[in-house]
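A protein chain is absent from this complex, but the other protein chains hold their places.
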Amino acid sequence: MTTEKDKEHKVGVYVCHCGSNIAGVVDVEDVRDFAAKDLEGRGVVVSRDYKFMCSSLGQELIEKDIEELDLDRVVVAACSPHLHEKTFRNACSKGGLNPYLCELVSIREQVSWVTTDKGQATEKAKAMVSGGVERVLQNDPLEPLSVPIHPATLVVGGGIAGIQAALEIADSGFPVIMVEREPSIGGHMAQFDKTFPTLDCAACILTPKMVDVGGHQNITMHTWSEVVRVDGYVGNFTVTIKKKPRYIDEDLCTGCGICTDKCPKKIIDEVFEAGLGYRKAVYTPFPQAVPKYPVIDYDNCIYFQKGTCKACEKFCPTEAIDFNQEDEYITIQVGNIILATGYDLFDARRVTQYGYGRLANVFTSLEFERLSNAAGPTNGEIVLRDGVTQPSSVGIIHCVGSRDRNYNNYCSVICCMQGLKFAHLVKERTGATVYNFYIDMRTAYKAYDEFYQRVLEEGTLFVRGKVAEVTDAARLPGEEGKLIIQTEDTLAGKQRRIPVDMVILSSGLEPRHDAYDVAKLFGIACSSDGWFTEKHPKLDPVATMTEGIFIAGVAQGPKDIPTSVAQGAAAAARVLGRIQQGEIELEPVRASVDQNKCSGCRICNTLCPFNAILFHEDRMVSEINPALCQGCGTCVAACPAGAISGTGFSNDQIMSQIEGLLMLNVAPVGGAV
Amino acid sequence: MTDQFEPVIIGFTCNWCSYRAADLAGTARVKYPPNVRLIRLMCSGRLDPTFVLKALSSGADGVMITGCHPGECHYLEQNYKALRRYLLLRRTLKQMGIEPERVKLVWASAAEGVHLAKEITTLVEEIRALGPLQWPTSITGNGKKAFLEGSSVKEAVA
Amino acid sequence: MSTQPIVSPQDTNPNVRFLEEVSLKTAGVSRLEMCIQCGTCGGSCPSAADMDHTPRMLFAMIRAGMREEALSSNTPWMCVSCYHCVVRCPQDVHIADVMYTLKGMAIEAKLYKDSTAPDFSQTFVEMVENYGRSYEFGLATRHYLRHYPLRLPNMAPMGLGMLSKRRMNIRPRKIEGIDQLQAILQKAEEVEAVS
Partner (left out) sequence: MKEYLYYPGCSMESNAKAYQESLTSISKPLELVLSEIADWNCCGATEYVGISLTPAYALIGRNLALAEQQSNGTKTVVAPCSACYLNLAKADYYMRERPLLEKNVNTALSAGNLHYNPGSLEIRHLLDVLMNDIGLEEIERHVVRPLSGLRVAPYLGCMVPRPDYEHRWSDPEHPIELDQLLKVLGAEVIDFPLKTHCCGGHMTQISPNTAFELIRRLISSADQYHADLMVTLCPMCQMNLDAYQTETNRHFGTNYHMPILFFTQLIGLAFGMDPKDLGVGLELTDASAALNKIGVEVPKEEPKPRRKPRKKQTGLPMPKMPGDEEAE
């Protein structure tokens, strides 16, 4: 199988000791000699070993050889390509060799660190080097693809993360389009009263930012709207937005609120007031709403349901009411997209033993936020469901729906601090006895544990134990008319029944009910939990696998306000970097169709999840748009005519690597085959 | 080297999950038998059944195909396609008179280094139990011919 | 994710084996090693008040390899099999079944305390083995006679009531396939012994 073509190549092999990380288990000299002797016939002209290939000296070694021995292929046997592929590619290009003619063989992660027997380890290392050599012989010089970046950015979701991202970009002078599903931006944070650990009022720090967004010359806001279609690719997305009818003419409306005052229809506000308060059929969710324009709730408006009333229209001083509005679709061009779509609150009804929905005085965390909020249904009065009685004892239950295989396995991150915040507020406002029931107290990050200390000082009682049940079935004296929290006090090792007036459930955070559809719409992935998947959990948390689409805030996973803000800013920074580049370089791992071989069977067209393959009816052949193609190679594998080839992962490359790994290129070695 | 039969297994990994799982197994110093030699693909969806036949016809005793868990594919859903091909492939192998157990599909996320190592260990044991692969005489050990065999599979698959 | 405890076979510390032993002797997959000590079980348990240790503590003791203490605890014998802990456990630990396992192991090791429970189970089992059906009258009277002779007078009216209402059979019903059943149980004992 040795062809003339291969012979002409000049391959350099470099075996890294990585201190003792590799050399401790693999006989690197043996591997080096193997490459030099047994693979000489495969074009290996030089084979060296070195303590640390990734060191500048190690890299210079490669550069020098490329120049002096004019190598045209390089194989480095060291660590995982995910660590140092770039390093050695750069070394190659410094030496004047196309970086894609360099292969990295992972004999650390895949050999020395996972194998005990030195002999076997060395044999495996040899096989992998041989595989690397065979593969690199088939590599083609590649140039990174580059595509222009449209300067505008789409931000989906007007919560704190989205707001932060939008402002960062807009302030740097680039246009931003923000799409928000609800009538106003602000997200969950607008519903909160105080924010931990500093206890500054949410509205006080949020509303200024909301106003900035509303008035920003570089930001176009589409509230009461949703993205319904996304076409194109990084740098050049075409996005279709559906603006739901407000039935209010935004040009005429002054936001005076008379319509709301006059509207006779009062309904429970399930969204902003968390079902704890009421709103009118024509409403703005809250006084500081941005934009100021109200919305008419079609399902509850007397006119739409019965054809009568029209009070709002009668009293509107500027004739801004327009019952004839309909869905409006607008199309925009953007270069990048940031998804900050937030979360849904876990439905506490699912934990039946906690009695939410059955027992009147069991509240969810969001309900309590509204309860304690000065602008809420009780003007900040912390009272029982009857609307008047102040609780004299309150139990706060952590991990409701979180860290529990019956619901969600993950930790919702915010609940511990939230529980502490609630404890403080209850004490401050009512002086009631407060219990916190926790499994583990998680107060990581700046000033959080200090807050825990403070709440301890204030006399909140802590019980370590996941609450078993909340019941109104009185059993012992003093339990009549109370809610009894039954739990094991795991530190006292005893079961306890604690009668309280009010129970607050620290409900966990869940992915949006439609997170998966949204992910599909924008062509990104969801984790099994339903959170958007980031490109790298540690090193690339706000990028996604789809170029040009970024994520921020809780949509990526449970997190608190500071982290959400940080992610919003981070996503913005990534986008700004892109915009300033003007164009973006893409890894040239792409598929392409040999139009002469293509039989036009169209099998590949349906396989591509990124719609990168278009079909030319006229010539009856398929073609792949390199900017859309993400290089997964599914079409390559599927093409019956073998007309599609994937750069970087061509059939030849993989076939040869197989032969290499199986040592077909050298005289069979004992044992292995 | 011990005198017991040491199978050679080619493993195909997805760049985003199982290859990183292998990295993780390494960083975590999880030990597993050295019989598996990994090849990196961008996605299990890239796996052309021909590769497997090629590997088996060229001397491998078994093949391990790994990819992201269903629903977690970085290319949305290509691992499902890998699954389909895998199932079909096993049938083809049967027809060719090869134990389909020699080819195994394993889901392993980037976080599942231990899991991957475990799977590798079991597979090695299973293949060891099966003994060396006798590539059917009807098909010579010549890669090219296996390649042809493969193309027919491919049409069926796609 | 592991479903059986992963304890290194090289580990010579006998204590680490106990968790494994309990887990392996349990019907189904115990998931005992998954316990996060949250106390849901102890909080849910209706008879916790009468237990030497809450289930949670028992699991911690098992992990600690406290064989004697764990097997002599009355906790498993106080379990009423209400399965509240099982459905509430955030880690899907098969708590009730682990309790059954511990009972068995305690009897085997003759470690259970004065509790009359093992004896009751034993009596019950003997009846089933002899007749194929259970037989409360014999069971209850025999058990009460043996353990609560003083209580019997109080119970008598109840017993008589049950009798007069034809709710207790004086003599047990024997199934036809009793030999077959005994053969099966015989075999089962053998299998149990080796596994």
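A, B and C are the chain letters, set down in written order, and residue numbers restart from 1 in every chain.
Criterion: a residue touches a chain if its C-beta (ideal position, glycine included) is under 8 Å from a C-beta of that chain, and two chains touch if they have at least 3 such contacts.
Owing to the predicted nature of the structure, the values given are computational and were not obtained by experimental measurement.
Chemist: Just list which of the chains on display the missing one touches.
Modeler: The undisplayed chain, in the complete complex, is in contact with A, C.
Chemist: So one chain is hidden, and I want to know which residue out of A:Q288, A:Q353 or A:N625 touches that hidden chain in the complete assembly.
Modeler: A:Q353
Chemist: Touching the absent chain: which residues on chain C qualify?
Modeler: On the chain C side, contact with the omitted chain comes from 25-29, 46-47, 49-50, 76-78, 80-84, 86-87, 96-97, 99-101, 103-104, 107, 115-118, 120-122, 124-125, 128, 132-137, 139-140, 143-144, 148, 151, 154-155, 157-158, 161-162, 165-169, 173, 175-177, 180-181, 183-189, 191-192, 195.
Chemist: Which residues does chain A use to touch the chain missing from this display?
Modeler: Against the missing chain, chain A presents residues 268, 275-277, 349, 352-353, 356-358, 360, 377-378, 384-388, 469, 471-475.
Assume only the chains that are shown with their structure count from here on.
Chemist: Distance from the CA centroid of chain A to that of chain C, rounded to the nearest Å?
Modeler: 48
Chemist: Hunt down the residues of chain A that sit against at least two other chains at once, touch-wise.
Modeler: Chain A, residues with two or more chain partners: not present.
Chemist: Please list all residues of chain B that touch 2 or more other chains.
Modeler: none
Chemist: Would you pull the chain B residues touching chain A in the complex into a rising list?
Modeler: Listed in rising order, the residues are 1, 6, 8, 10, 16, 19-20, 22-23, 25-27, 29-32, 34, 37-43, 45-51, 54-55, 58-60, 69, 71-78, 81, 85, 110, 117, 143, 147, 151, 154-155, 157-158.
Chemist: Which bits of chain A are touching chain B when the two form their complex?
Modeler: Listed in rising order, the residues of chain A that touch chain B are 1, 80-82, 106, 108-111, 113-117, 119-121, 123-124, 127-128, 131, 520, 523, 525-528, 533, 537, 545, 589, 603, 607, 609-610, 630-634, 636-640, 642, 646, 648-649, 651, 654-655, 657-659, 661-662, 664, 670-673.
Chemist: Could you please specify the touching residues of chain A with respect to chain C in the complex?
Modeler: Per the touch definition, chain A meets chain C at residues 353, 399, 403-406, 439, 464-469, 486-490, 493-495.
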